[in-house]
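Yeah, one chain of the complex is gone here, protein chain that is, but the others are all in their spots.
Showing chain A:
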């Protein structure tokens, strides 16, 4: 935790006399780069310079601030790589610091939608390139040569003709006085040295030695701890409570209530946890207490109902089905899922007279700031948000419920407080991936051509649970996508690859069913559809046909698709999400009568790969996430209460349950697109399609293990 990154501290250290400078670039602004130059900053200054994005010290150390929240997606390493590439700095001389929320300096300080790299790609490059250009000009001036005769390499400016060299550290002070160029030339992608290489996580050392990094690790002198009892079932509200016993429990300072919650405040986590069990609470019904059986019934009613909103309609679906030689129909369903980041929800808040300090794990610091300001009726600029590293997020920390709770509690008890959630609080009080059920119909003509396709989604709190313009839309002349939803008191929210985390499985499994019915090869069938989308498109096409085709062919090639491998069954899947394309082939073999997933081949087109190590980690992690939740993930409800509250009943995938994974990136030089999510959606489909090949059993519901637990004593 950097404790010195306040504006006041920054000014204080800026006043220190020593050489060096900070280049403060407004690299997000239109007229960019009206540099704010602060000379005379000590070598410690990098730590305090929240007013700047990039600092160069006299000893050549470059400090790069990474503004986006780090949830394990590797952004704290990837962003600085992009800046450092254009700066041409030796990576060994780069120091990376997490920037706090600063809406004036940064844009989109969000970890979500796999959008950080695509959004900031050009801005980060410009930040590095502009500084580089200023350093070059400073050197050229000193040598009395033309800047165009100079090059840079690994933190040095070099005069090509004479071979003279000056280090960035030596040039920093002069460079800062140069007017920043407004139109700076970026590198040709083929000249990238850092981008596309293999670079280790910048926080590795701190992680591997147990340093304080995460929100839950944060400690402030004088802070108190709290655990909060929230309604134990969705649909209940607080009626009354008796905290007599809790208040006299050791270490307890106070017990307060707000918004149907009872907060126990004390001196340590364990003491507040124990005291919470002593509070006697009566709850009363405020809403329907739903069970999973209710959801199953509601899905059937919605799918058979008439109140469906049309999302996309091409051609004449009724005639297509009337004329069909063959009709394929199937329904697919998944359960609710908690996010289960390994670090449960927690947040530190200190509401003072003069402002609010928030510290902790959030994927959306700006929402945390704005909503806290609204809650406490103060201006947003009175709320500061310091970003800690996060023990996973998976979408859960896009919500701000746990931040607002901490802020509200601090405002009531008038003390700095860290609100802690137990695993049970976390799993039982989630904003879940909602259950959904899809109904598919496909019409084939005599030649096995797909002439009609319909998808109806029945969702819970999901808005539109379809992605109507995704493949095979555009490739089918008659198509209807519609949906309806049920509003539930169970809180739901985005979960890694929202909607598509299950929709992709359903679509890619159903396409497999249709290909089988048409008597066609799964890969060939998809390629034929793409060919149709290209040569005779129907309606708007919102995916890139060639990029999708390329990953399909690459995955097929890598996996030896179409070549007989004895005893091996292959399943195919491809999906476009978050602007990236991922195709997968799953390899299943039978061992002792059970299907065993032994390998997944993934072909990934996310454009330019920024960091090979981070990118592979994301793809492999996404696939393992996809396998684990497709196989085992199941959160059920009984009378509004989640029936799984910890890892003894909610099963997460473990090391002995993973297949080998081979990842191949398409190297097409396109500007990078998202990677935190896109590898997950196609996973369930490739696995289920391979299991169908191996066993003849079609898995249409998740988790698979609930469909036939005898078949799946183990997938490893």
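Following the convention adopted for this analysis, a residue touches a chain if its C-beta (ideal position, glycine included) is under 8 Å from a C-beta of that chain, and two chains touch if they have at least 3 such contacts; residues count from 1.
FYI, contacts and distances are computed from a predicted model.
Engineer: The complex lacks one chain in this depiction; which UniProt name from "proton-translocating NAD(P)(+) transhydrogenase", "Isoquinoline 1-oxidoreductase subunit alpha", "Glutamate/aspartate ABC transporter ATP-binding protein" or "Aspartyl/glutamyl-tRNA(Asn/Gln) amidotransferase subunit C" does that chain carry?
Structural biologist: "Isoquinoline 1-oxidoreductase subunit alpha"
Engineer: With the full complex in mind, choose from A:137, A:170, A:290 or A:343 the residue touching the hidden chain.
Structural biologist: Going through A:137, A:170, A:290 or A:343 one by one, A:343 is the residue touching the chain not shown.
Engineer: Looking at the whole complex, which of A:182, A:646 or A:668 touches the chain that is not displayed?
Structural biologist: Touching the chain that is not displayed is residue A:646.
Engineer: With the full complex in mind, choose from A:103, A:173, A:422 or A:491 the residue touching the hidden chain.
Structural biologist: A:422
Engineer: Looking at the full complex, which residue from A:197, A:269 or A:464 touches the chain that isn't shown here?
Structural biologist: Once the missing chain is taken into account, the touching residue is A:269.
Engineer: Where does chain A touch the missing chain, residue by residue?
Structural biologist: Interface residues of chain A facing the absent chain: 70-74, 198, 200-201, 203-205, 207-214, 216-217, 219, 225, 250, 268-271, 274, 340-344, 389-394, 422-423, 613, 617-618, 620-625, 628, 646-648, 652-658, 660-661.
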